[in-house]
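All protein chains but one are shown at their positions in the complex.
Letters A and B mark the chains in the order given here, with residues in each chain numbered from 1 onward.
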Amino acid sequence: MFAYYFQLGLRSLRKNPLLTALMVMAIGFGVAASMTTYSVFRATSNNPIPQKSSQLFVPQIDNWGPEDAQRNNGEPPQAITYTDAIGLMRDHRAKRQTALYPAGLSIVPADANQLPFHENTYAVYADAFAMFDIPFRYGGGWTAAEDDSRAAVAVIGKTLNDKLFHGENSVGREINLDGRSYRITGVMDHWDPQPLFFDAVNTGGFDDPTQLFVPFTRMIELKVPTNGNNNCNKDPGQGWDNWLHSECIWLGFWAELPSKAEADAYRSYLSGYAAEQQRAGRFRWAPNVRLRNVVEWLDFEKVVPAEAKISLLVALGFLIICLVNTIGLLLAKFMRRSSEIGVRRALGAARSEIYMQFLIEAAAVGLAGGLLGLLLTGVGVYGISLIFDPQVARLATLDVPLVLLTLLVAILATVIAAFYPTWRAAQVQPAWQLKSN
Amino acid sequence: MLKMTHLSKVYRTEVVETYALRDFNIDVKEGEFVAVTGPSGSGKTTFLTIAGLLETFTGGEYHLDGVEVSNLNDNARSKIRNEKIGFIFQAFNLIPDLNVFDNVEVPLRYRGMKAAERKQRIMDALERVGLASRAKHYPAELSGGQQQRVAIARALAGSPRLLLADEPTGNLDTQMARGVMELLEEIHREGATIVMVTHDPELAARAQRNVHIIDGQVVDLAEDPRFHHAQHTAHTGTPA
Partner (left out) sequence: MLQIKPILAALKRHKAGTILIALQIALTLAIVCNALFIIQQRVQRLSRPSGMNESNVLAITNRWVAVNDKDTASLTKTDVQALRQLPGVEDAMNTNSFPLRGGGWSTGVNLVPKENGKPAGQTTLYFVDEHALAVYGAQLIAGRNFTADEVIVADPKDIKSTPQVIVTKALADKLFPKGDALGKQMYLSGKDVPPSTIIGIVKQLQVPWSGIWANDFVENATLLPVQLTGSYGIYLIRAKPGQLAAVTKSAPEALLKTNRMRVISGERAIRTYEKVREDAYKNDRGMAILMGVICVILLAITAAGIVGLTSFWVGQRRKQIGVRRALGATKHDILSYFLTENLMIGIAGVVIGAGLAVGLNLWMVTQFEMARLSAVYVFAGVIALLLLGQAAVLAPAMRAAKVPPVEATRSV
């Protein structure tokens, strides 16, 4: 029967090409607008590290006091000071932990004909590689002992390895960073978590993949400044050391806490830490700390751009209007055929068969709308780069799940829109006469 | 085959109740050809819609082929319509979007028949009404008589036990009407039960038995003095 109804549907749609075209276009545009904006929303609201997102935490400590916190709904600052980062590292209460910051280093190629260049670089502790599940092509991260000895070691990305060493195993070889030599301990495989969760504060969540990791301790010793934000609530005083020990916030911190118990313990440890600072006279306020996991952190950092939310919202409203429109047109289309329905009913069609016939006809409209929508979504995804930051736009792609979703939404939405018109159609009584009016 | 006892049909509005049929009794035996006559508004169309399970009734009993139908749900009623009853409408009621073949196919589709059998039956039915060569034509391309013959083919294709016809020749000229009538008689000779509503006494006369309805009740033709008056109205009034 399905084939029969489908065939009847197509026939009826061909009968009224204008009305059909209107419906197909309404659905196509509605679905395309929603899917295009959804592709951005999906990319920006993605969980970058699903296997561990509930185990990785960002601690926040209020070192600026209630007056500043008040301006942020009572939230502590988004980054921490060097003092606190070192304090948390020393106490070592998590399974793994790292302080981090984007280091402003340049890479000097051994080939004198090549110019120095910059890649996104982060100063981290040895734990970072295991914490963030960073995949390695060759070698691995450096050791905790190398952290302690402030060793000149580095982990490079696949792209950088291709560029400098033509993709060969470069473990053990040297890389020149700002005129100093570093021994490569590992080459990462492709690693590009989206959003870039570990430094959402400086990147807004979207940046080119990180190609270089160097030891945090080494960078501090060399007084390499941050390439990211540095915020001071008061003058830190002159020079590097004063700045290092000031209340300026500029560091990220991550702790791996595999169980809820460990997270709870860490939370109370943070409160204890802040209380201790209060006792020592550094904080003149009660402990105000937070511990957020990856998902909570990205949400707090508002990684999803307001533009993505607004346009998704508007697009959904748009889809709803298109569906209301489709309901009206389907109603017109179906009711125009009430005499046909009456005859079919008289000839023995059960109500359920009328339902089937018209829902399948609607589904055919939905399918056509979906195909048009797919085309338009393709255009839309291409056009996204006009609207969004290229770092965000490059993530919005028309992949297989999006294609399937587009078709599914189109068909489902149309069938849902068809419920009322179909119900009306099925209410038509078996007719003796073709009603003339 | 078709037996109604004390059947009534009431149309209710907020203020009035109108009896379309009142204490209506009729018994049509298997293989009969019955003509139902009566003036406009007498209730003959209501009778036919109830007989064809297109409408429900208010009181009394209706046995169709031995089955009491008043308690059947919509699905069961649809199934009976589809399998046991063939309809011939005054206005033909062909679906304009479908060609002749597809129109005849409609009831067979709802019966879930295999494609080969459907095709066989459709072509047989069209053969019977002499329109096999027009299978690919659309209703609008046919004359009134041809359209009615397609409608008859559609009714026949399902081999119904009971054929209900409502003024089958009402929209046709005399010559075409005669052709359609001859076809019905032929179908009857082959064993089908036919109930035909008509206001045409000439047509009614060709049936085996005549039933006359006035004011929603069956009246005996021989005894009722209103009969002659009714005949007169039927000639001048608009067809029901």
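In this section, a residue touches a chain if its C-beta (ideal position, glycine included) is under 8 Å from a C-beta of that chain, and two chains touch if they have at least 3 such contacts.
Note that the structure is a prediction, hence the values are computed from the model and not measured.
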item	value
Touching partners, among the displayed chains, of the absent chain	A
Chain not shown: contacting residue from A:167, A:209 or A:236	A:236
Absent-chain contact - pick from A:1, A:110, A:286 or A:310	A:310
Residue in contact with the excluded chain [from A:106, A:159, A:278 or A:293]	A:106
Chain A, residues in touch with the chain not shown (by the definition above)	19, 22, 25-26, 29-30, 33, 67, 104, 106, 108, 115-118, 178-180, 225, 233-236, 238-240, 243, 305-307, 309-311, 313-315, 317-318, 320-322, 324-325, 327-329, 331-333, 335-336, 386-390, 420, 424, 434, 436-437
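Quick note on the criterion: only the chains that are shown with their structure count from here on.
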item	value
Chain A and chain B: spacing of chain centres that average the CA atoms, whole Å	67
Sites on chain B touched by chain A in the complex	45, 48-49, 52-55, 74-75, 78-83, 85, 87, 89-91, 93-98, 106-107, 109-112, 154, 158, 166
Chain B partner contacts - residues on chain A that touch it in the complex	1, 4, 11-12, 15, 339-340, 342-353, 429-434
